[in-house]
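Below, a portion of the complex is reproduced, with chain positions unchanged.
Each chain gets a letter, A and B, in the order it is written, and its residues are counted from 1.
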Amino acid sequence: MLKMDAGALTAFLARDFPQVCDDFLVERADEDGLTIRLRVDERHLRPGGTVSGPSMFGLADVAVYLAILSRIGPVALAVTTNCSIDFMRKPAAATDLICDVRLLKLGRVLAVGDCLIRSDGVEAPVARASLTYSIPAT
Amino acid sequence: MLKMDAGALTAFLARDFPQVCDDFLVERADEDGLTIRLRVDERHLRPGGTVSGPSMFGLADVAVYLAILSRIGPVALAVTTNCSIDFMRKPAAATDLICDVRLLKLGRVLAVGDCLIRSDGVEAPVARASLTYSIPAT
């Protein structure tokens, strides 16, 4: 049922999103969902050394997008219509973030996924997010 | 670490929320979270026989509230400050709803939990919700 595995998703990112593809590493892609790593770099940080809100939003956004593509293939141009995100703890300083995604719905028109984001090596999540994508008619 | 188990939560509901306590059944309460059943009744239904949005909201709201009390005891008067809810599928007609809660954060001031709601006996979730509660200083 998986149309794109971790390797295919990585190749897709490199080709279609060259400006951000170095930020993200697809660590797992299977029927339960995906794991994506944000390779934290200077440009993701706020003063104080923790990852910024927009960087965490971007991670969740890419992660759900890739979870959808893993099922439908690199075909349609899905767009984010809604995101709700809770910032629960301060990320560890200068540490990669690990984002686990579950694809909860993949309909004809809408897809919904949710994410838990952790600092690499830390159990307690720093953020959770849920996103809705609209899938254009083909 | 659990200050109230399923029995204690049920007794708490019966005493403090007599008007809704017959709606809800605490099926599980452990360190991972809770499972709450909504005993679906005429008053929860919309025309067509499916459970209404406000009833699903109410289920998620009670479920996260009880998850917090299971950890801190029946002490503080926590209040909901935010809820984000995605309605993903139509519930099965005239069927109980099962709500699984994870308590993702229990801070001094704020607590965050998320829920997956399913029709009893059906795997695909009908809704997901995340809620924030504010915990008053004691």
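As a convention for this text, contacts are C-beta pairs under 8 Å (C-beta built on N, C-alpha and C of every residue); 3 or more make two chains touch, one makes a residue touch a chain.
Everything numeric here is computed off the predicted structure, so don't read it as measured data.
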Number of identical chains forming the whole complex, with 2 shown: 4
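Here, only the chains that are shown with their structure count from here on.
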Between chain A and chain B, what is the separation of their C-alpha centroids in Å? 28
Residue ranges of chain B in contact with chain A within the complex: 84, 86, 88-89, 104-105, 107, 112, 114, 116, 124-125, 128, 130, 132
